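In this view, the complex is presented without one of its protein chains, the others remaining in place.
Note that the chains are named A, B and C in the order they appear, and that numbering of residues resets to 1 at the start of each chain.
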């Protein structure tokens, strides 16, 4: 299996294994080595007190794309830190896309940039995640 | 009404008005001027693919405490940016507490530090949020 | 004058006008619209107590590339926030390159990703800067 196929398989395995992705309606559009693009539609239970998408949900979407991208080499990897800039609000019913790209790898550390955009192309947030691999595979050979 | 009472009233108003707090089971322990402490129990639908609390949910809890704290002066305020360091995993069933403290105010900008800890006192995450007030009150006189 | 020429002219104007660039030995390799690549050699007075490049100087280099990139449209723009991940140490005498790319623009806000690498290609740091334009031109027509 090639590197891109492995990364795709891992992203789909993680989405199926986690509680959050199905709960939030996350869908994987594309996953390959060092890259993941996913989407989610903003629902009523994702809105903040100002009536727009809660920053926590925008972060959660970006963080999920980051997780799929940084685990794609089949080395268990977790988020050590992340930073997010909120550029615009998203409304109920809008579909958001998060696109994660690997920017640097050094030893057990990695840095991934994630852009969150609305379906009309409007930038919603920019995220930078710092990952650390913790050893062991994400999926076994039989999976 | 004093500054602390106003802040408390606003936090409870925001929690009731938002979709996320009730969906996530967020409870307000204390809210006063420049301060908010809230809690949430980690549920199965908040777990990531490694079986521990999704970083997005830890961020979301911290971000909610930040939102209550930075809106407490009854000036509509939104998150411009936030950064989070993940220090430990949280398990299903654990209660997490997020405590937000106002660190600095300058014009329309504010900075809030939020600590997320588990019920056993274990540090789970540290968060720093950068807010911008956008004008207008959060609650009217009649609310 | 085209957009890329303007951006180049502004970066060189800023470098000449500032105290830091000449003090640090910063050189501009390339500046065009939404992009700047600069370099600096690590000197003895840039080392920390562990004998490697002070994180403040690595940040300062990245922040300078960010400043040139975000002012390149001739709209005075300042840093509102920045985050940096340190991936490796740099030694005295090493030349560091910082490459800033515009990632998103929304109203007066912008986000720029900056990679800092050593001459051997080793990743040293990744930086994400959040800018706000404050109005007025950086350089006048006669400059």
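One rule holds for everything that comes next: contacts are C-beta pairs under 8 Å (C-beta built on N, C-alpha and C of every residue); 3 or more make two chains touch, one makes a residue touch a chain.
Since this is a predicted model, take the numbers as computed values, not measurements.
Among the displayed chains, contact with the absent chain in the complete complex occurs for A, B, C. Shown as candidates are C:7, C:82, C:96 or C:111; the residue that touches the absent chain is C:82. Which of B:7, B:111 or B:138 touches the hidden chain is settled by the complete complex: it is B:111. Taking the whole complex into account, chain C touches the unshown chain at residues 13-15, 17-20, 22-23, 43-51, 54-57, 59-61, 63-64, 67, 71, 76, 78-86, 89, 138. Mapped onto chain B, the footprint of the missing chain covers residues 81, 83, 85, 87-88, 103-106, 109, 111, 113, 115, 122-123, 126, 128, 130. Considering the complete assembly, chain A touches the hidden chain via residues 80-81, 83, 130.
In this section, only the chains that are shown with their structure count from here on.
On a Cα centroid basis, the chain most remote from chain B in this structure is C.
Separating the centre of chain A from that of chain C, both taken as means of CA atoms, is a distance of 28 Å. Mean C-alpha position of chain A lies 22 Å from that of chain B.
In chain C, the residues touching two or more other chains are 81, 83, 130.
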